[in-house]
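What follows is a short report on a single structure.
Excluded from the complex is one protein chain; the other protein chains are retained at their positions.
Per-chain numbering from 1; labels A, B and C assigned in written order.
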C-alpha cells in the first residue's frame, strides 16, 4: 500500500481557551476529526477549524463526544443508547451546517475516545452510534479501530468503515493498546513512529510491546495532536512518508 | 384571506424539566418554532418535539437563541455579529439533522425573542442572522414581525420572509407591542383573541390599545404556549377559525 | 421513639424550569436537602428555597450532585475521588454562603442518589465525600442510609451521621430497596406509608416485600417530593404522625 490517511483530533479549543496547534498540524494530516461543542469545541472554533481544513485540503469529520466539557468528555457516563444516538445526531448536524456554510463536504465521523470504549462494553451503544450516523447521512464514513465491536456494527449497518491504527502507541499481542501507565507505551521519537507506520503499510503488521508481530487492518493512522511536541512529530512523520513515496490522502479515497 | 398560519414556540423542556403542553398545543398549530438546545431544549426534546410535529402535520422550524439556559435566553448579551451567525448556523444544523432523521422537511427559522430585539438595535446582528439562515439553506423561510429591521434585512438577503402578528397581545399605535407591565397588554380571553385574528384576516388591521386602527401584514399568528391556560386558548381559537372556514396551514404555503 | 425527622429533596428547579411543589412540601418536612446548582438548582432557587425553609422552621442541608444538569445528575460518571471531593466542597460552600446571607445554620449534607450509589461500589468515593464535608465544616451532620459504606465511612471520619429510611419504598430482605421496575416497589397510599413509618418508629422494623421483617436504624424518613401527588402524600403522613403524638423534628436534634 503506498497510500495512507493521517487523522488527528482538531478543533478542541473552547471560547478563550486554546488547545493544540491546529494551524500547524492541519497542514500535515489528511483527515480532521473536529470536536462538535459537547466535550470540546464551540460554534466559532468549529467554523474556524473547518476553514483551516479547507485551506489545507484536509477532509473534515465530526468527532462527537459526551456532554461533559468539565471532564473533556473523558469520563464514562451511564448514558442510554437513545441519549447517545441523540447526542450524535445533534453534533453531526451542527458540523454538517458549518461544512455547508464553508462549502466543504463532510467525509467521516469518529466518536471521541471514551464513547468508543463505552461501546465496546455495551454493544447497544455501538448500535446507537451506527444508526445515528446512518440516519443523518448514509454516505458518511465511520472511522474507528478495526475489529472492534463498533467497527463491526457500523459495517453491518451498511456504513463505509475505515480502520485506524496508532503510530505512536505500543500494542499488546492481542491488538489492544499498552496502558499509558507503562514505560514505552507512548512513542515520542518521530523516526520510530514513522518506521512503525511504514512497516504497517508495507507488511500490514505491528511489532508489539513484547516483541511479537500482529496484523492490523488500517487505512488511517491516528496522530495525537495534544501532546507536547505533537506538531513536530507529525511534521517529521509526514516528511518520512513523503520520502518513501507514500501519499497521505483522505481516508474516504481508500475505502 | 381565508388561510392563516398559527405558530408557537415548542420544545422548550430540558432534561428532566418539563415546560409547556406541547402534546396538546402541537395539534392546534401549523408551524412549530422548536428550541435548539441553547436557551432551551436538548437533543432528546428536539427529536421528541419533531416527532410530535410530524404526527400532527405541523411544519417544523428552528428557534435559535442565546447560549444562556440559566436565563432562558431572555437576557440581552453583548454578542458580536460573528458569534450570533455561528450560534444560528450551529443550532439550525442540529435541528436539520433531527428533521432528516425523522423524515420531515425544515420549513422556517424564527429567532428567540431577545435575539430579534437585539437585531433591531444593532442592524449588523440582523445581517448576521439573515446570512446564517441563507448560508445554511437558502430555501428556509424566515419568520418575524413584519416591518422590523430583521424582516427587511432577510428580504434583502433574498430569503422568503413571513410576517407574524400577536393574537394575544395589545398593540400601540406605532405597531409595537404594549408593555407587559400595563393592564390589558396580554389578552387571555380566547373569544377576544379569535375575534382579533379574524379581524386581522378580514381587514388586515388590528385595533390598538388606545382604540385606533393600524395595518399589520401577517401571514402567521404567534400563539404563546407557555402561559397558564395556553393550550385551552389555542384550542378555542383554532375552533373559532375552523367555524369561520379559515384554514390553518403552514406559513410556507402562504408566502 | 416518639420523634422523627422527615426529609425531602428541595430546590430542584432551574432558571425558568419549575420542579416539585416546594412551597407546600416544605411546610410538612423538618429537613430540606437543597440542590446546589450542579445536577439541579441555581443561585436564585437556592436562596429562595432557603428562605422557604427558614419561614417554616425546616432545617437546611446541602444536596450535592454530579455536574450533569442535562441528566439531572442521575447518570453514573467515572469521577475521581479528588473530583468528587472538590465538587462537594464547592457546592457545600455555595449553600453555606446563602445560609449565612439568610441567617440560618446549615444542619446537614446528603449526597444526591447516584453519588451515594457510586460510593457503595467505590469506597474511595465515600472517603472523598466524608473528607469534603468534614474539611469544610466538621459540625455538619451527614445523612444517608444506615449501614452503607458511606454511612460507616462518615462515622469513622468523625462526622455525626443520621440514618434514613424510605417510607414509600418496599424493601428486600437484605435491606436494599426493591427495584422500581417491580409492581408495588413504590407505595403511593399515604395511609400505608404512614403505617410503615409508625411501625418503624415503634419497633425499629420494616415489613419486606416478601413479608419478612428486618431491622432498620433510621432517625429520618426520606419523602420523595417529585412524584405526582407527593405533596398530598407528605401532608397526610405528617397528619398521621401528629395524630400519634410523634413529633417531626430536624434530624440534628436526634443524633
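Assume contacts are C-beta pairs under 8 Å (C-beta built on N, C-alpha and C of every residue); 3 or more make two chains touch, one makes a residue touch a chain.
What you see is a predicted model; the values in this text were computed from it and never measured.
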* Structure fact -> Missing-chain contact among C:100, C:179 or C:253 belongs to C:100
* Asked: Thinking of the whole complex, not just what is shown, which of C:12, C:68 or C:83 touches the missing chain?
  -> C:83
* Using the definition of touch stated at the top, determine which of A:22, A:42, A:86 or A:164 touches the missing chain. => A:42
* Asked: Of C:136, C:162, C:231 or C:246, which residue touches the hidden chain?
  -> C:136
* Residue-wise, where is chain B in contact with the chain that is not depicted? -> 67-68, 70-71, 75-79, 83
* **Residue numbers in chain C that touch the chain omitted from display** => 37, 43-44, 46-47, 82-83, 86-87, 89-98, 100-101, 132, 135-137
* Asked: Mind pulling the chain A residues that touch the left-out chain?
  -> 13-19, 42, 69-72
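Keep this in mind: only the chains that are shown with their structure count from here on.
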* **Approximate Å spacing (C-alpha centroids) for the pair chain B, chain C** => 42
* Structure fact -> chain A and chain C have mean C-alpha positions lying a whole-number Å distance apart equal to 44
* To do: Please list all residues of chain A that touch 2 or more other chains.
  => 83
